[in-house]
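Before any comments, here is the structure.
As you look at this complex, bear in mind that one protein chain is not there, while each of the others sits in place.
As written, the chains take the letters A, B and C, and residue 1 is the first residue of each chain.
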Amino acid sequence: MSKILVINGSSRENGNTEMFTSLILKDVPHQSIHLRHHTIIPIVDKRHSPEGFTPVEDDYDHIIQSVLAHDILVFATPLYWYGMSGHMKLFVDRWSQSLRDPRFDFKKEMSKKKGFVIICGGDNPSIKALPLVQQFRYIFDFVGMEWMGYVIGKGNSPGEIMQDQNAMAQAKHWNQYLQSL
Amino acid sequence: MSKILVINGSSRENGNTEMFTSLILKDVPHQSIHLRHHTIIPIVDKRHSPEGFTPVEDDYDHIIQSVLAHDILVFATPLYWYGMSGHMKLFVDRWSQSLRDPRFDFKKEMSKKKGFVIICGGDNPSIKALPLVQQFRYIFDFVGMEWMGYVIGKGNSPGEIMQDQNAMAQAKHWNQYLQSL
Amino acid sequence: MSKILVINGSSRENGNTEMFTSLILKDVPHQSIHLRHHTIIPIVDKRHSPEGFTPVEDDYDHIIQSVLAHDILVFATPLYWYGMSGHMKLFVDRWSQSLRDPRFDFKKEMSKKKGFVIICGGDNPSIKALPLVQQFRYIFDFVGMEWMGYVIGKGNSPGEIMQDQNAMAQAKHWNQYLQSL
Partner (left out) sequence: MSKILVINGSSRENGNTEMFTSLILKDVPHQSIHLRHHTIIPIVDKRHSPEGFTPVEDDYDHIIQSVLAHDILVFATPLYWYGMSGHMKLFVDRWSQSLRDPRFDFKKEMSKKKGFVIICGGDNPSIKALPLVQQFRYIFDFVGMEWMGYVIGKGNSPGEIMQDQNAMAQAKHWNQYLQSL
C-alpha cells in the first residue's frame, strides 16, 4: 500500500485548504505535516561556494526525512498572492540543499514518488491559480516526480469551500481514487 | 523625479540577479533593500479572526514604510523552483496584514505606484519563468499597481547572466528608459 | 430559462469532445452548431482600412446571429496542437468583424452572455490545455462575457474520454448545474 504524506502549507488552522484536504483524504491512511508548526529558515544559496551548504539548525531535515519515507506527496496550500504560501515556498526552496546532501540521491529518491496538488483560493482561483499549477508541474518535472493531478477549490471566508460544488465533485472523485490505491 | 526602490529577493550576494539588476539601474538614482538582510516571519492569517492581525516584531514594518515612500518598485528575484524566492514570498504574503493596517489605505497607496519585475533563472527561464510573470501581474492588479514590464535573464553559475545577449539588450533598453524618467 | 448554444469545433464526428459535451449537456435543452458543417473563411483584417470590412459570403453571419440569440455559449473544442481547433479559431477571429458591424453593438450583446469552455485532448491536457483556458479567459474578458468555468477531459482514441474518471465527475457536476438553471 502506498504511504501518503500530506504537506500542508496553511498558516491558519481549520481553514478552507485544510477542510478541502480532509475531504480528499477522508478514510485514506496518511500522515500530515503542518508546516506552520515547524521552523524552516530561508535557504542561503551556497551552490556555488567551495564549502557547499552548511547544516542548518531547524526542522527541515526532520521533514525531508519524512518526505523520503513516503510514496505519495500531497502538497496542500492556500493561494496566497497567487502563489504557494511562504511556508510552503521556504520548504521547497530548501530542496536545493537536499540536492547536494551526500546522505542520499535526492532526485533519484523523489523520482520514485508521485505527487498531488491541492490549492484553495478566494479570488477566482480556477483561473488565477493556474500559474501555480504550472509552477508545481515544473517542480515535479525537475525532480522526476510523477504528476498525479491537482484540484483547485474556491474559498475565502471560513468554510466557504464547502459551497464550491465543482470542487466537492472533484474531492469525491479523488477521495475514491486514493482509497482504491 | 520618481523615487525608485529595488526590493531584492536573492539569498546570495553578487549573484546573477543582483548583477542583472545593477545593469538595469546603472546611473539611475534609487534605494535598495536586500530582503536577506532582514527578518520577515511567515504571515499568520488572521483575516477572519475577530481580534485581527497582531503586531509582529520583525523588520517588515520598516520595509513596508520604505515601500510606501517610493513611486516605483522594482522586484528583483532569482527564479527559485520556478517561483519567486522564499525571501520575496514571505515579504509579499505579509501584504495581507498591511491591507488591514489602520495607519494607511494600503491598496490606495499601492495603486499610485508603478512596478517592474526582474527575474533571473538557470533552467530555461524565458519559458519557465512565465508563470511567475503571470503571478506578479495578478499581484500588481490586485493592489492596482501599474505594470511597467519585466525582464527575464538566464544565469546559473556566477556571472553567467552577462552571456545572455538578449537579456543584455533589454537591460540596456530599460536602463535608458529609467534614466529618462 | 436560459437559452444555451453549443459551438462545437471538432473536425471529427462522434469524437471525444462531442461525447464529453453530450454528457455535460444531457437532458439540458440546447442548440448545437458544428463548425465543421459550415464554411468560415479566414478574416481579412480591415480594421485600419478606410472602407472597413466588406461583407463575406460564407456561413459566419448565420452563426453569429444564432450566437446573439442565446444566453449561454458553450465552446467545445478538441485540443489541437495545444490550442483551439482551426475551425474554432476561424470563427473567433471573425468577431473582429462583428465588432465593426453596424447592425448591433457586439461587445454590449456579448457582455450579457455567459460562457463555458469544454476542452478534450490526448497529451496531458490537464496541464497542456491551461494556456488555452487562459486564452479563452482573455477572450471572454475582452467582450465582457461572464466566465462560468471550464472542464478539461483526456481522450485520444475514440471513446477514451469515458475512462477519465475526474472528467466524468466534473461532467456530472456541470450537468446537474446546467439542468438547474
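Quick notes
By our rule, contacts are C-beta pairs under 8 Å (C-beta built on N, C-alpha and C of every residue); 3 or more make two chains touch, one makes a residue touch a chain.
Every value quoted in this text rests on a predicted model; they were computed, and no experiment measured them.
The hidden chain, counted over the whole complex, makes contact with B, C. The chain not shown here is touched by just one of C:Trp95, C:Phe116 or C:Tyr150, and that residue is C:Trp95. Check B:Ala69, B:Ile127 or B:Leu181 against the missing chain and you find that the one touching it is B:Ile127. From the options C:Lys107, C:Lys128 or C:Lys172, the residue with contact to the chain not on display is C:Lys128. Chain B meets the missing chain through residues 126-127, 130, 133-134, 137, 147, 149-150, 165-166, 168-170, 172-174, 177.
For chain C, the residues in touch with the chain missing from this view are 10-12, 15, 36, 42-46, 48, 78, 80-87, 89-90, 92-93, 95-96, 123, 128, 130-132, 134-135, 138-139, 142, 157-158.
We adopt the following convention: only the chains that are shown with their structure count from here on.
Between chain B and chain C, the least number of touching-chain steps is 2. Note on chain placement: the centre of chain B and the centre of chain C lie 38 Å apart, centres being C-alpha means. Taking each chain's centre as the average of its CA atoms, chain A and chain C sit 34 Å apart. Residues of chain C found to touch two or more other chains are absent.
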